[in-house]
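Structure below; questions to follow.
One protein chain omitted, others in place.
What follows is chain A.
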Amino acid sequence: MSNFAIETVGLTYNFGAQTVVKDLSLQVPQGSIYGFLGPNGAGKTTTIKILLNLLQSPSDQVFIFGKEINSNRIASLKRMGALVEQPAIYAHLTGKENLVNRCILLGIKRSKCAEMLSLVGLTDAANKKAGKYSLGMKQRLGIALALISDPELLLLDEPTNGLDPNGIIEIRNLMIELTAKHGKTILVSSHLLAEIERTATHVGIINKGQLLFQGTINELHDLSKPSVKIETDNQEKAIEILSNAGAEIVQKDGQTVSVIFKTKADMGTMNTLLVQNGVTVFSIGKERKDLENLFLDITSKN
């Protein structure tokens, strides 16, 4: 039995001649909140549609709870709930009727609708036509539709789109509760790392259809090693001195040079060394790249 709720093995998908997903090997552990990150057009939604079998993947490349999706489509979908792009709702039906319709299709008791409406804060708007809902309300209804079957695996494609800050916090808390208390697995896509870094336990970063990073959120943090940024009056000489002293240079530009931080004492030694060799040090300081910059760095590499 696989420990992964979702596993893709070298998944490649083309729209005509264009490759939109390339050799993607996702591994989403059960019980995790997997942040699926990437800039717009990176292939996130396409991947989610493949995971839902809306787009047909080549055989033996997509596994849901260890089962190949094409040959176990209905069994896999029974364990999944999804919100893909903008919520799919019937505008001529009320919010409650949209949920009732889903209950009919899934063979769920209609009483579940009230519970879901309350969960996403739409009880007061239950009898309002969904077409008249604001974007945020539609998004909430979409989340309720995804949750109504109590699925083990939730795929949420940019679920906080259109939500106000309170709504974003509510969704964040809901995701944490669903995994912590109910043992669900959630794959949540976003183009903003900051949005999911507080909730995600695992992260996959995709760009141009390729997975650039996959691991726990701590492993992502570890990538962001601290460095010492030094500004001097003579960059070339400073680089030469530091290199000869064994410092590992990670970045340099016209005004500054950055080397890997080891200890505070080492930082002082570097300063002394530069001054003793006639280089004026304007500034020296320890800095750590935040995750957002790290994300930009990773995605700009391909």
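One rule holds for everything that comes next: a contact is a pair of C-beta atoms (placed from the backbone, for glycine too) under 8 Å apart; a residue touches a chain by one contact, two chains touch by 3 or more; residues count from 1.
One rule holds in what follows: contacts and distances are computed from a predicted model.
Enquirer: Quick one: the chain not pictured, UniProt calls it what, "LrgB family protein", "Succinate dehydrogenase cytochrome b subunit", "Oxidoreductase large subunit" or "ABC transporter permease"?
Expert: Hidden chain, UniProt protein name: "ABC transporter permease".
Enquirer: Taking the full complex into account, find the residue in A:Val9, A:Val100 or A:Ile284 that is in contact with the omitted chain.
Expert: Within the whole complex, the residue contacting the unshown chain is A:Val100.
Enquirer: Which listed residue (A:Ala91, A:Leu223 or A:Ile260) would be found touching the missing chain in the intact complex?
Expert: A:Ala91
Enquirer: Any idea which of A:Leu52, A:Ile143 or A:Leu274 touches the chain not displayed?
Expert: Final answer for the missing-chain contact: A:Leu52.
Enquirer: On chain A, what residues meet the omitted chain?
Expert: 49, 52-56, 74-75, 77-78, 80, 82, 84-86, 88-93, 97, 100-101, 104-107, 145
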